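Let me give you the structure first, and then I'll get to my questions.
Only one protein chain is missing from this complex, and each of the others stays in its spot.
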């Protein structure tokens, strides 16, 4: 699986084969997405920032799986809503580049 | 911007130019990610599932921007942790395919 | 345990006895709180709204426990920050009553 398009195709098939399309409204998928995001947060809740940068291999593999879940639901939702995530990210970054000019915000916390 | 790799490169540069690398610990990025996920959820909180499938164009454009934000933080975090999201998603889907065989779970709610 | 004040006292003692005060920064507690909120959301993610109003007894008991966890972290955090939750809620409701006059917003979705 090499592209987001291929991922979306597979997710469509996965849901169809299980008759899960009935559960996959954008509303429900937004809930599933935030639940997975929280499972990611859970790994970091009691760590210091420094510890979070040097995760033990086992934790890193768990974190990777939670990130995969977020990624999966985000792409499933994007597919249903007809959203191109790479293109949306490109436009958001152009917007952010204007909103936070490097020389003005340098070293100040990201307020996005 | 055509690939996830290109997105990661741009996010790296964006943070570097603003001296934001100091804020971008995995711990902090997991918080930023869930905050954006919640801004996505907010759009759907009072909608019925049917309404969430037929968003007005204006809401859809806002939803798209929140999804872009989640996507951006997810890719930024993946870059810092050395995680390949497409590959992690592929492996997670293979795992899910075994865990939820189509003939067993058909029509029952996704329990991921 | 009859009052919020008693709950706060017990939470303080619970953390002290376990030497958990070192983990309980407001930052970390906000993360723990949202993780518990997501465990609550997880129970509802694939349900219809109607189903969410008629939970099976077993699910209701699990939901109750997740709500207890959110409540616990919220009170722990309030204690550390010197916040009186009942008083803060009272003031917020007075603010909301002015912001959303009943005759203006009747039947329109809560936009808080």
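The chains carry the letters A, B and C, assigned in the order they are written, with residues numbered from 1 in each.
What we mean here is this: a contact is a pair of C-beta atoms (placed from the backbone, for glycine too) under 8 Å apart; a residue touches a chain by one contact, two chains touch by 3 or more.
None of these values were measured; they are calculated from a predicted model.
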- Item | Which displayed chains the unshown chain touches | A, B, C
- Item | Hidden partner interface residues of subunit A, rising order | 30-31, 34, 46-49, 109-110
- Task: Write the list of subunit C residues that the hidden chain touches.
- Result: 1-4, 7, 10-11, 14, 17-20, 22-23, 25-28, 30-34, 37-38, 40-41, 43-44, 47-53, 55, 60, 63-65, 67-72, 74-75, 77-78, 80-81, 83, 85-93, 96-97, 100, 102, 105-107, 109-110, 112
- Item | Contacts of subunit B with the absent chain, listed as residue ranges | 23, 28, 31-32, 34-35, 37-39, 41-42, 44-46
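The definition used in the following text is that only the chains that are shown with their structure count from here on.
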- When the centre of a chain is set as the mean of its C-alpha atoms, what distance in Å lies between subunit A and subunit B? 1
- Check: subunit A positions touching at least 2 other chains come out as 23, 28, 31-32, 34, 37-38, 41, 44
